[in-house]
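Omission of a single protein chain aside, the complex is shown with its protein chains in their original locations.
After this line comes chain A, so read on.
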């Protein structure tokens, strides 16, 4: 059996699908750093330059989820779930005007998951 690194809750997926309707093709990029960092940012696909410095962690709700390579080194042993929380984050993420913010919930990957991850 294959396991995914990233999943999404039904509530988050609902918001994601609405935002896709509104903005067209989008991607998630996990942010780091100050203020509203350490949160996933939802951006128009053409807006954010993705290259070999980014790792594709998986796909949720038809949206690719990326993280920078150096950040991935510290995250690779954890499983991520994209959820939403009521609130007003900053940043250029497309969810901000909705009054909800995407949020990452993490847990440790177990041994079986670790051996059978895709990607």
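In this text, a residue touches a chain if its C-beta (ideal position, glycine included) is under 8 Å from a C-beta of that chain, and two chains touch if they have at least 3 such contacts; residues count from 1.
By our rule, contacts and distances are computed from a predicted model.
> Considering the UniProt annotation of the chain absent from this complex, which name among "G-D-S-L family lipolytic protein", "5-oxoprolinase subunit C", "Aldehyde dehydrogenase" or "Sugar ABC transporter permease" applies?
Choosing among "G-D-S-L family lipolytic protein", "5-oxoprolinase subunit C", "Aldehyde dehydrogenase" or "Sugar ABC transporter permease", the correct UniProt name is "Aldehyde dehydrogenase".
> Name every residue on chain A in touch with the hidden partner chain.
With respect to the unshown chain, the touching residues of chain A are 29-39, 41, 43, 47-49, 68, 70-71, 74-75, 78, 85-94, 96-97, 101, 103-108.
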